[in-house]
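Every protein chain of the complex appears in place save one, which is left out.
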Amino acid sequence: MTSMASDVLVLAERAGDQIQDVTYELLAKASELAHAWGGKAEVALFGPPELAAQLPAADSVICVDHPALAGYLPDAYQQALLHVLRERSPRLLLLPNTTMGLDQGAALSVLWDAPLAASVTGLTAAGGVAVATCQVLGGKVLAEVELAGERAICTVVSGSFDPSAGQAGGPAEVVTIPPPAELDAPRMSVRQMFEPEAGDVDITSADLLVSVGRGIGSQDNLELVAELADALGAPLSASRPVTDSGWLPKTRQVGKSGLKVKPRAYLAFGISGAPEHLEGMRGAELIIACNTDPHAPLFDIAHVGTTEDLFDLVPALTERLAP
Amino acid sequence: MTVRIVLGAVIMLAGLALAGRRLLWLGSLVRSGAPAPGRVNGAPSRVWAELAEVLGQRKLLKRWRSGLPHALVFWGFIILTFTIVEALGDTFISKTFAIPVIGHAAALGLIEDLFTVIVLAGVIVFSVTRLADSPARRGRRSRFYGSHTRAAWITLAMIAAVMVTLLAYRAAQVNTGDFPYGSAAFASHALAQLLQPAGTGVNAALEAFFLLANVAVIMGFLVFVTYSKHLHIFMAPLNVAFSRRPRALGALGELPATAGAAGAGHIEELSWKQLLDTLTCTECGRCQSACPAWNSGQPLSPKLLIMDLRDHLMSPATAGRASAGRATQGSAGGKVLVPGVISPEVVWSCTTCGACVEQCPVDIEHVDTIVTLRRRLVEEGQIEPAVQQVLQADAQQGNTFGKSGRMRARWTRDLGFPVKDARKEPVRYLWFVGDFASFDERLQAMSRQLAVILDDANVDFGLLFEDEHDDGNDVRRVGEEGLFQMLVEHNMASFAKASFAEIFTTDPHAFNTLRNEYPSYGLDKPVVHYSQLLERLLADGSIPVEPLGLRVTYHDPCYLARHNRLTDPPRRVLRSLGCEVAEMPRHGLNTFCCGAGGGRIWMTDSPGSSSSQPAERPSENRIREAVAVGVSYFVVACPKDFVMYTDAVKTTGNSERIQVVDLIQLVDRARGPVPALEAV
Partner (left out) sequence: MRIVVPLKAVPDLVEEIEFTPDGTGIDREYLAFVLNEWDDQALEEALLVKEVSGGEVIVAGLADDPGIDQLLYTALAKGADGAVKISGGAQDTHARSALLAAYLAESPADLIITGVQAPDDLDGQLPPMLAARLGFPHVCVAIAVEAAGGSARIRQEFSGGRSQQLEVTLPAVVGVQAARQPPRYAPISRIRQVTQAGGIEEVTVPAASTQPALTVRRMYTPEQTGHAQMLTGGTGPVADQIIELLRSRGLVKG
């Protein structure tokens, strides 16, 4: 009789040759849990095994390489991941709630017959059991969920865990697994890749961001805030409703489906603070939120806030910055 | 003699034939429209309208600088019909023809001459007006912007020509002895003296020449009229006769019972009355000058909208199909009205304030036509996402704020006393609060203030709580007729659950639809606006007040003043509070819209149409008008006005100069020694 598995497996998120930050967050948590259970923290890496060097903190890196895994093909990843799960039999699979995670988690829940907890923001190993805190209903409700079975899957909200423990250490043991035969006959292929428009400002490298949300009302009113941004020498960024309406290019979008920013200061005008937006900026050092709604969720994570009307405050700020 | 008859006959027949054929053709265009219900009922009011508006020139005289000259010219033309009879008599019967019985009366001769001179003076005044207000120089600020100015100058020239040839031939007649009137016909005699030295022979020739010239010019003018905007001289009396009585304001026009799609997507789907409207337009531009959208740089001009529809109606392709008869048309073929003839931005710029309808001297019903166009756009889903979301949330939760319907009466929680539930116990007054006064935080404070005032005055009132849904006034004017019906049905069911004698509401939009449109769904209780209730309570002493001694200006809400003709109650309230009301130029029925109506408050700002002119919102335009009056208080009686003008005071930088206050706040302030003006 085999004892219950105690390993935790993380699926690495890769863009080109770069392992993405969120992988380290998951690895840090995986290490914490696996070691509590007396098991190993492993990372499944699909692509060239040289990339394993970017994951020194893992106990093992399970590499699967195949032409079908050169980019991200949902079908190929699914086959490869199922294969790895069967080979390694971890107790827990951790995925980020990125496009990859949304593809893989629920599918593997059925194929690998494991319960899945979605939108996880907290995860502990209470006794032998994994207990996850999940965001439901747009963050209005939290659910505390027990994953008591032999195996389970969690899709984790980026920014939930501290990555430091996932970055240092090593070296990791590299285990190469031959790709499963299904990868030779994928049911899909990549026709074309699209990169965001080049030549615009990179908001991820700015020290200071002036950000606008739906509260700005209309494109005409952007000018007011643009003046403030100019006076501060900072770029304008925005939440999804503003970029979806085309008032600013997508390269200025902060949030889950946009860019993640970590400026030294983030000024938010007319942004309510939906979870998808928070995911993109909660790491900022100083968050100043301006919103006439005192119940705006953004105030919960902002450091400093005000219910002044942005149409009063923005010109007042600009005025004080005049040379 | 025979030459004169023959020439005269040729001119007459040619003129009548051309004009007649054109009029028949125009008639076929009008008949190609869809049915228009409710156009022949209430004959007495229609007869009265003809007398007051056509004969009496009532609407024209609202702006007397151009109205008075026009009235005089109009009456002139009526009087001068006698001279046309005389001209025809002189042409076909004998050159000494005189009208039977009265044809020699000095008074008649005097009146004919007098009006000839008046008409000529009128032509000069009109010419000066057109030069002073030239669109070439003043651009969009001219009411003639977009009008056919060349046709206007030709018209003036032809009128002048009729008068000149008339006078000339009468003067010649004086000298040949054929003139039927004595020296009371001063102008004819004066001109005759100038011609007399030429001798009788020359004068006889002049008489014949100018007689035929007069007939020719009149016939030429007749034909020209049927081919130009001056057609209004025939169309206006027709259009006034068939217009909505008492006016095309308040409720929307009756909908034809149609099984097809709502609204109109092609020109023949407009009703024959709407088509007649387009042919009646005189291009005077009064609607354009009054329009809040046009005045804030938006692309909508009611005049240009009507003219564009007219041009499309008369265009060869359309007209060809029209004269082929309705039965052979499908709505396939022919341009789609929006965006083919009218751009969507034009249609959606309208606030339904009715300033255009109020101004129009020939009773064109612009608002109804715009809503007709909107109904088809809504049917096809061609509305901007922001408005879609509002409508969908309204259908789901019964309010346009996207909040849970159960939150509607939350504002009553912080009152010191329980508000009666009209569903559970009978009340005298049912307070229909409306979306804005229920859900907007600033306005909730004022709702509480009013509740306290009423409670202190021992007024027996109650609410429907969450069974009150959006009244639907603006939903209907956005063109979502189905949602409007759903809301009305829901509210009527709620009314049936409750027991009350009278309804009062804080919202003029709700007031408008409850009073004018809900009765056709069965509402048979009186509906008043809260200013009327306050007036009553102040008059009978239920609310004791001390005079405030403030100098204020009052902004008439469109849906109270223009649509429902209620301008006095709020002013009486202000006077009871000891306030002096200093009027803005555009007040009362000419009030200037805040820009929120017709669903515009749900739409994202549309950019100003002309790039050289920064778009100034109607509300900002209005605040500037108020500041120029030199008062510190801008009094409103509508929740949307409060919101719009409070913002406009900020964005125009007038926060130190003027403050927006509602009647409720002033009543509260006047009530007690303790300042009860709750910060909003």
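Per-chain residue numbering starts at 1, and chain names A and B are given in the order in which the chains are listed.
Following the convention adopted for this analysis, a contact is a pair of C-beta atoms (placed from the backbone, for glycine too) under 8 Å apart; a residue touches a chain by one contact, two chains touch by 3 or more.
Source: prediction; values computed, not measured.
Enquirer: Of A:A28, A:V145 or A:A229, which residue touches the hidden chain?
Expert: Only one of A:A28, A:V145 or A:A229 touches the chain omitted from view, namely A:V145.
Enquirer: From the list A:A5, A:A36, A:L102 or A:I177, pick the residue that touches the absent chain.
Expert: Touching the chain that is not displayed is residue A:L102.
Enquirer: Check each of A:A117, A:V157, A:I216 or A:I271 against the chain that is not shown and name the one that touches it.
Expert: Final answer for the missing-chain contact: A:A117.
Enquirer: Which residue among B:V336, B:A395, B:A445 or B:V629 touches the omitted chain?
Expert: Answering carefully, the residue with contact to the hidden chain is B:A395.
Enquirer: Check the options B:R406, B:K424, B:K497 or B:K525 and report the residue that touches the missing chain.
Expert: In the full complex, the listed residue that touches the missing chain is B:R406.
Enquirer: Which parts of chain B are in contact with the chain that was left out?
Expert: 262, 378-379, 381, 383, 385, 388, 391-393, 395-397, 402-406, 480-483, 485-486
Enquirer: In the complete complex, the non-displayed chain touches which residues of chain A?
Expert: For chain A, the residues touching the absent chain are 15, 71-75, 98-99, 102-111, 115-119, 131, 134, 136-148, 153, 155, 187-197, 207-208, 232-233, 250-251, 253, 256-260, 264-265, 267, 286-289, 299-308, 312-313, 316-317, 319-321.
The rule we apply is simple: only the chains that are shown with their structure count from here on.
Enquirer: Where the CA atoms of chain A average out and where those of chain B average out, how many Å apart are those spots?
Expert: 58
Enquirer: In the complex of these two chains, what residues of chain A are touching chain B?
Expert: Residue list for chain A touching chain B: 217-220, 245, 309, 311-312.
Enquirer: Which stretch or stretches of chain B touch chain A in the complex?
Expert: Touching chain A: residues 604-605, 607, 615, 647, 650-651 of chain B.
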